[in-house]
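Remarks on the structure that follows.
Missing here is one protein chain; the remaining ones are kept as they sit in the complex.
Take a look at chain A:
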Amino acid sequence: MPTEIDAKDLHYRDLNRLLRAKIAEGEREFILRNVNGQRYIAAGVSEKVRLEIYGTPGLDLGAFMRGPEIIVHGNTQDGAGNTMDEGKIVIHGMAGDVVGYAMRGGKIHVYSDVGYRVGIHMKAYIDKVPVIVIGGKAGDFLGEYMAGGIIILLGMFSRYPERPIAGIYLGTGMHGGTIYVRGRVSEHQLGLGLKPHKLTEEDEALLRRHLSEYCEDFNLDLEEIMKEPFVKIEPYTHRPYGKLYAY
């Protein structure tokens, strides 16, 4: 039986203190109800725990965490998965700005849209390859300064029919990692020097692997997603600003 916590009118400090105490006691499954705006939920937690959150968790959900699996039945605010190291965040609604900021490992699956600067400064190291999958559309600066990891943008489950799949300055300053976009993306949306490329067979396999997990999380049909071709955006050099100050 998961431990239930009613977060109504609970300050974020008290909520996190309670959560940590229960984890220290050995509890591994939690249901958090009536969450509204409490910051830093599960921040820095290094245990393999599972949290189901009902409501709107506050800023920096799961920041620095190493292991937990967080399922959000609702939207998240800014900074979800900030510098997270391991584990997974599944968001059944939309997410705010700077999702997965400086993310080092683990996964973030968002069903619908995300805000600005998602995946900014993501990085990867040997077997640590963070992944963000976005079912809806993204704002400007997606994958800005990206140094590693994978972002997959589907543009399918969006509340903004009038908006393009991604904003402008996509991948600006990126020097590592890959962004996959379902459908097309105009070159003017991309950061300086970036170009959309065709997928290789390895890319296809990788996409299928990550997207089948995504489909399981949201009960979606993988073939429907794969019907449309993807493009990928990769850095053209690992030092895009290498010569900026040299002349």
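The rule is simple: a contact is a pair of C-beta atoms (placed from the backbone, for glycine too) under 8 Å apart; a residue touches a chain by one contact, two chains touch by 3 or more; residues count from 1.
Here, contacts and distances are computed from a predicted model.
A.B. asks: Leaving aside the chains on screen, match the unshown one to its UniProt name from "Multiple sugar transport system permease protein", "Methionine biosynthesis protein MetW", "Gluconate 2-dehydrogenase, membrane-bound, flavoprotein" or "Glutamine amidotransferase type-2 domain-containing protein".
C.D. replies: Matching "Multiple sugar transport system permease protein", "Methionine biosynthesis protein MetW", "Gluconate 2-dehydrogenase, membrane-bound, flavoprotein" or "Glutamine amidotransferase type-2 domain-containing protein" to the record, the invisible chain is "Glutamine amidotransferase type-2 domain-containing protein".
A.B. asks: Which one touches the absent chain: A:168, A:199 or A:222?
C.D. replies: A:168
A.B. asks: Just name the one of A:10, A:32, A:45 or A:59 that touches the chain not displayed here.
C.D. replies: Answering carefully, the residue with contact to the hidden chain is A:59.
A.B. asks: Which of A:30, A:101 or A:116 sits in contact with the chain that's absent?
C.D. replies: Of all options in A:30, A:101 or A:116, contact with the hidden chain holds for A:116.
A.B. asks: Residue-wise, where is chain A in contact with the chain that is not depicted?
C.D. replies: These residues touch the chain not displayed: 12, 36-37, 39, 55-56, 58-59, 75, 77-78, 94, 96-97, 113, 115-116, 139-141, 159-160, 162-163, 167-168, 188.
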